[in-house]
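Shown here: the complex without one of its protein chains, the others still in place.
Here is subunit A:
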Amino acid sequence: MERRISQRYGPFFEPIHSLEREYQRTRPNNAPRSLVLNTGTVVDAAGSGYVELGKTKVIVAVQGPRPPIRIRGGVENTMNGRITCEVVKSSFCYYSYESTRMANVGRGVSEEERLLSTRLVRVFEPIVILDKYPKCSIDLYVVILEDDGSAFAAMTLATSLALADASIEIISVVSSVTVAISTKQEYLVDPDRTESECAVGLITVSLPLHAAQLCEIQHTGKLSIQVWLSAVQLAVEVAQTIGNSMCQFLLQEMEKNETPSLCS
């Protein structure tokens, strides 16, 4: 039995070439899809966030800081906290051969989900101030409700919201965006599923908003160095605008929830 991760979501009802020809992007190349943000979606969690990027929908719940549930050898004695993550793709998040087969077999953690959770932990390890939570674990539970491209970017945004909602100390809000390079060498910001599949290159960049640094870059596809660098540049710019609107949203939410102080 071979274990493979399929990057393609097919099979479609028509071959990919014809999809590419007929497909028309309805918004400008450098515009992301409409963004919906929400916090406090999950009542029982310490903090939660919900993000919609077009049709991509992701919900994240944060539990903790709390004592680790599953203690691994040696870990409980560390003076730093740790982050664990569990990603679940809903069985209806996209139509694919893999997912239909999965539904029949009954599912454990798939390889793709495991990779996504390691990636998410790695993005947030330098961001969360783990020194402040010794011997604790911060657990992230991610559900991808629908995946119409750029799911990892949506996951990162939602986790940022959830961490802020849980009042966990972080050095900055993390913003993230995916850029696809189409066969015509166009840069498509925040591609949907069709665009990601037809792309020759797909770059996801995550960055903390208040530091001139990058948290994570993942790129697949073959590109020359020049093209790649300019695509990263574009991704950084767009991620910053997305991050700014996310900060505004968080400030609004905070003002809404602020209870009037007793003294005045």
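The rule we apply is simple: a residue touches a chain if its C-beta (ideal position, glycine included) is under 8 Å from a C-beta of that chain, and two chains touch if they have at least 3 such contacts; residues count from 1.
Convention: contacts and distances are computed from a predicted model.
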Per UniProt record, name of the chain withheld from view ["Cullin-1", "Heat shock 70 kDa protein 8", "Ribosomal RNA-processing protein 42" or "Mitochondrial inner membrane protease subunit 2"]: "Ribosomal RNA-processing protein 42"
Residue, one of A:136, A:170 or A:214, that touches the chain absent here: A:214
Absent-chain interface as seen on subunit A, which is shown: 2-5, 7-8, 10-11, 15, 74, 97, 111, 114-115, 118-119, 122-123, 125-126, 201, 203, 208, 211-225, 228-229, 232, 236
